[in-house]
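The complex appears here minus one protein chain, its other protein chains still in place.
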Amino acid sequence: MLKRLFMLIALVLIAILFFDVASNFTERSELSGISQYYVEQGAEELGAANLVTSVVVTYRGLDTLGEVTVLFISAAGASLLLRRRRNTNKKLVVEESSEIVQTTLSIMFPIIMLFGVYIFINGHLTPGGGFQGGAVVASALLFFMLARPNDSISHKLLMKIESLSGFTYVVLGVLGVILAGGFLDNRVLGLGEFGSLFSAGLIPLIYILVGLKVGSELGSLLQKFRE
Amino acid sequence: MFEFNLPLANIVLVTGFLLILSGLWAMFIHKNIIRMIIGFSLMDTGIHMIMVALGYITGGTAPIFDDAVDGMQMVDPVPSALVLTAIVIGLGVTAVMLSYAVKIHQAKNSLSIDDCAEQKW
Amino acid sequence: MADTILNLAMFIIMVAISLGIYRLVKGPSVVDRVIAVDLLTLISIALIALIAHISSRFIYIDVALVYGLLSFLSVLAVARYLERGL
Partner (left out) sequence: MLTFLTLLLCIGILISALLATYLRSMVAAIVSAGLAGLFASVTYVILAAPDVAMTEAAIGSGITTVVFLFALSKTRSKPGSKAND
């Protein structure tokens, strides 16, 4: 009971802190500082219609590289914790899904995969990008795992895709140092016509790589949790 | 149709704070590890809501240029970019915590936090 | 006229959300609650399409597409879990 009282006191103290912040907050009515610069100059400077994309990939590109690394480390850590011992490596057989789910899988799997690819190829024009598209691709793999619980996706293939795209991402970043203004600068290729698919320099290429990397990482994470 | 004038960002900000508090409460009162992780993920959602509310501009539209934008005010793109990466990292952290929970269950055959007493200091 | 129709649509969606939340709170069994969540997902798709029309940005529809393609996955996972075969 005393423990419950202490919890309540801690919660009330945090609530007082939050109340102070929330009561002094007013909704902003105009941009300021660096955001003003991004909104006014970002489209001309980098040629991408989606400003969130240009912030994620180019202006804060190094942070995104670090974030992809964090995701890789957490996937590796989870698969290290979930590994099975050698002697208990028997294949456990679970009940198959019903015929409806399997037929839906064969129709919907290519569509969901294609939609994920659409999201990360059009990341510089419409909402979406590498992370969202990668999550949709991983969802397609998840659908496969749920509908056919006894088949498995090749782990080596996922690992190869993942490491290859991560390596190419860093190579493209270094290319920016040599040919353009700095690490992960997108003006290595021409900016192209504003608003078309082949525009904004390296941004679509980098987002395709990020999408492949995130998709295969989340897919192998889910695979580890399943088996 | 009457309209009362409560800014949208304030509503979402207050909800985010309340969500953080309820997530913390769920982490405090439960003994089951998976329920504590559910509380953590609620807290995560609350933090994201606060960050999105801080980036909203009154009457703003999404920071994506196309034909429909003619001189409309855009919202701040920087908090959106931060939250984007924070959500993905949140999934990674949750997955690592859940795999620890699975490991604890394999070792002790129980999910209660009371059975991990030797890790107290 | 168009404003009236939009307001009416939003009112109907708000009523639908309230009914879904009622079933989520009340629902005696787990299956009731899962179906209530699925229903609320479908209502959210309609709501996002309506918001895209009101703020006249049709690129918001992409978000509704993600909902529409993925909403059945978590329900499928729950169903497989409940019949003991995940």
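Per-chain residue numbering starts at 1, and chain names A, B and C are given in the order in which the chains are listed.
Keep in mind that, in the parts below, a residue touches a chain if its C-beta (ideal position, glycine included) is under 8 Å from a C-beta of that chain, and two chains touch if they have at least 3 such contacts.
Because the structure is a prediction, the values reported are computed rather than measured.
Taking every chain of the complex into account, the omitted one touches A, B, C.
Screening A:Gly61, A:Pro127, A:Gly173 or A:Pro204 against the full complex identifies A:Pro127 as the residue touching the chain left out.
On the side of chain C, touch with the chain left out of the figure occurs at residues 7, 10, 13-14, 17-18, 21, 24-25, 30, 33-34, 37, 40-41, 44, 47-48, 51-52, 54-55, 59-60, 62-63, 66-67, 70, 73-74, 77-78, 81-82, 86.
Residues of chain B that touch the chain left out of view are 1, 3-6, 8-9, 11-12, 14-15, 18-19, 22-23, 25-26, 29-30, 32, 34-35, 37-39, 41-42, 45, 48-49, 52-53, 55-56, 60-62, 64, 75, 80, 83-84, 87-88, 90-91, 94-95, 98-99, 101-102, 105, 109-112. In the full complex, the hidden chain is touched by chain A at residues 50, 52-53, 119, 127-129, 131-132, 135-136, 138-139, 142, 218, 221-222, 225-226.
Everything below uses one rule, namely that only the chains that are shown with their structure count from here on.
One finds 17 Å separating the Cα centroids of chain A and chain B.
In whole angstrom, the spacing between the mean C-alpha positions of chain B and chain C is 20. Residue positions 126-127 of chain A are each in touch with at least two other chains. The set of chain C residues that touch two or more partner chains comprises 59-60. Taken together, the chain C residues at the contact with chain A in this complex read 59-60, 62-63, 65-66, 69-70, 73, 76-77, 80, 83, 85-86.
Within the complex, the chain C residues that touch chain B are 7, 55-60.
Of all residues in chain A, those touching chain C in their complex are 94-95, 97, 101, 108, 111-112, 115, 119, 126-128, 132, 136, 139, 142-143, 146, 149, 226.
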